[in-house]
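Take a look at the structure set out below.
As you look at this complex, bear in mind that one protein chain is not there, while each of the others sits in place.
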Amino acid sequence: MTTYMDIISIFILITSFALVASKKITSYIKAFRIQSALLAMALAVMGYFHFVESGRIDTLVLCALIIALKVVYFPKLLNKTYDRVEHKVEKDFFMNIPMLILLCSGIVIFVYFIISGIGSFGNEDVTMQVVNMVSVVLIGVFFMITRKKAIGQIVGFLVVENGIFGAVMFGAEGMPLIVDIGIFIDLITGILIMGLMVFKINDLFDSINTNKLRRLKG
Amino acid sequence: MSFIYLAVPLAAVVLSFLIKNRKAIYGVVILSSLITMLLTLWLTYVNVSGGGNGLVLTMGILYIDSFSIIVLDIITILGFFIHIYSAGYIERDYISGKIDEKQVKLYFILMNAFVFTMLVSVSVKNVGILWVAIEATTLASVFLVGFYNKRESLEAAWKYIIICSVGIALAFLGIVFLHLSSTGVIASPSQVLNFTDLTVLAKGLDSSVLKFAFIFILLGFGTKVGLAPMHTWLPAAHSQAPSPVSAMLSGVLLNSAMYGIIRTMTIVNVNLGSNVFTGRLMIFFGLLSIAIAAIVILTQKDYKSLLAYSSIEHMGVIALAAGFFTPASLFAALLHMINHSFTKSMLFLSTGNILQKYHTTNISRIKGILKVLPVSGTVFIVGLLAIAGTPPFGIFSCEWNILTAVFSGKHYIIGSVTAVLLAVVFAGIVHCVFKMFFGEPPSEVESGEDRIAGTAVIVVLLIIVAALGLFMPDAAINLLNNAQAIISGGVC
Partner (left out) sequence: MGYIIIQLVLMVGLAPLINGIIKKVKAFSQKRKGAPILQMYYDIGKLLKKEMVVSETSSWIYKAAPYVVFGSTAAAALLVPAVTNAGGLNAAFSGGDVLVLLYTLALGRFFLMLAGLDTGSTFGGMGSSREGMISSLMEPSILIGLFTLGLASGSLSIKMIMSESLSKVCPIADPVYIIIFFVLVIVLLAETCRIPVDDPATHLELTMVHEAMILEYSGRQLALMELAAAVKQLILMTLIVNIFFPITAVLPAGVPGVAIMIILYIVRIVLLAVVIGVVEVCIVKLRFFSIPNLAALSFILAIIGFVNYFVIGR
């Protein structure tokens, strides 16, 4: 069980690298989808154990939610948005890819040192998973900084969310259900609003490059 | 039943969705905000007259104590005034053809949803739900920021949602660590993440994980509070939103996020047995915010951004005061929260009047406000003096109290740096803004106050602000003392 979770958490980390390494919008949407599917796989196994041990079904519910939203709905929504707004292919990142990847590996090492500095989490088994998930969060933030396209920033935000959700599941086996549901409602509304704003930005600026948004300074 | 006030804004959301008539919507929202205000004022009365440390109300995850009451009152009282003002402001925008009927509806739906989320955020005891509510405030208000659908407002809204969502996401990571630190200490699932239980059990939490949690929560909620260097969304959003929305964001929203920080700070401080760790972080971010705001205010060209930076500065002051964590400084921080909210809302509302006359936010293109708008202009100039920290207004006495608390704690360097920076802010505000009031107004601007209700609101707010500086009823002092005791971690 622990080994399985370890491996899944490593794969989730690797998909976030795949995300940073991908050039096209469609390919990083795909990377995000794979990452969510991995998260759902972890949840499915965890949910099965919860169900067998104590009859709790909340983890399975969350797993279903993740599959419905993050594996199916959000990627579809983003692809649709992308189809409707993007007229030309432009370079989407500020630095070249090996450089980005090296910086991200620096992030992983940094997180490792920080977390190993705070000692134990009560449960030794989860330390590695927490390190990986916190790295995913920071890589997601980094991804948002380095992409110019509005859609890239939405995907980055979703990855941050995935990382945090992973940290919750791996580290603490879930929050109270009401909190989880609240998070999901917030997430859906947030993504819908962001998607809508991409259209508006495209209408007003004729592009979804957020580095054109620089009228307001100081 | 005490929590019925939560239902009122929700009802207002539904009603403004259903009602077709524009004027009727105005009536409904003003009435609902009045009811909400009266309900919370009644709760305040119950709390204060409860004696001792004030009454604590709980129902499931809902929870109210003296500290929540203070923020709750700020939200509902200002909510009431801002709704009255909004009705006139939006009506005028509608008449001048800037917006259509659908947008009027949208405005009030979102505004009430915004108020609702803020009310939820301060009336729960589960940190997870607190987080959900604060994230929801962003979502409810993002279209209000981008309300006019212009390039600038859209840019501001995009910055707002992206930066705040990410910041808030980091705060959630902090909450995860808070949860991790309590594994093994928590007895039943219903106690998970409840700050009341966590404060009681604080001694047993894992300190190192808790420290980590606090850093993330401070960064995350600090983004929402507008602490430097995560403040970049704030001037953009505040300067582009319609004026009543700016008043809501600046005067009310920032407090809810600050509330989240202070709640977790209590747990960490009780756990560590001292305020050294949290204090250093809070003082660092506080000072940095004051410093950055001071520098930017000196060269500001847009009066709404100037007010936004002034909010950053005051949030910095509150963070600094809360960081010292002595009874005196906490008392001053809470009082400062109240004073700043009222003063800043009043200022933003008066900029609404100015903006609708001059149609620009550029300082250099505005002249002779006092001639064009005698009442709003006077309120604005007095309000600016108040926000910059002139006696006899409340802000001055708070800042004085905070500095006294800092110096009596023998932190001479921090105290003198703060004092110098506050002086720079004062100079900056006077230097930038005061030329707007005098001189000959441009010929195309016709003089005279238009909206009686809107002007009346800001005058009433001015009276409240002046009164806050001059005297404090015993009941209010009791309330603040109780809140201060709760934050210090003594009682729950």
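First chain written, first letter: the chains are A and B, and each begins at residue 1.
Here is the rule we use: a contact is a pair of C-beta atoms (placed from the backbone, for glycine too) under 8 Å apart; a residue touches a chain by one contact, two chains touch by 3 or more.
These figures come from a predicted structure and were not determined experimentally.
*Asks:* Among the chains present in the display, which ones are touched by the chain that isn't there?
*Replies:* Touch partners of the hidden chain, whole complex considered, are A.
*Asks:* From the list A:F51, A:Y112 or A:F205, which touches the chain that is not on show?
*Replies:* The one listed residue touching the chain not shown is A:Y112.
*Asks:* For the chain left off this view, which of A:I14, A:A37 or A:L77 is in contact with it?
*Replies:* Reading the full complex, the residue touching the unseen chain is A:I14.
*Asks:* Which listed residue (A:S36, A:T59, A:T81 or A:N132) would be found touching the missing chain in the intact complex?
*Replies:* A:N132
*Asks:* What chain A residues would touch the chain not displayed?
*Replies:* 3, 6-7, 9-10, 13-14, 17, 21, 97-98, 101-102, 104-105, 108-109, 112, 116, 124, 127-128, 131-132
Basically, only the chains that are shown with their structure count from here on.
*Asks:* Return the distance between the CA-based centres of chain A and chain B, expressed in whole Å.
*Replies:* A distance of 31 Å separates the two centres.
*Asks:* Touching residues of chain B toward chain A in the complex: what are they?
*Replies:* Going through chain B, the ones touching chain A are 61, 126, 128-129, 131-132, 135-136, 138-139, 142-143, 146, 149-152, 154-159, 161-162, 165-166, 169-170, 172-173, 176, 179-180, 183-184, 189, 192-193, 206, 208-209, 211-212, 235-236, 239-240, 296, 299-300, 305.
*Asks:* Inside the complex, what are the residues of chain A that reach chain B?
*Replies:* Those residues of chain A that touch chain B are 114-115, 117-123, 130, 134, 137, 141, 144, 150, 153, 157, 160-161, 164, 167-168, 171-172, 175-176, 178-179, 182-183, 185-186, 189-190, 193-194, 197, 200-201, 204-205, 210, 213-216, 218.
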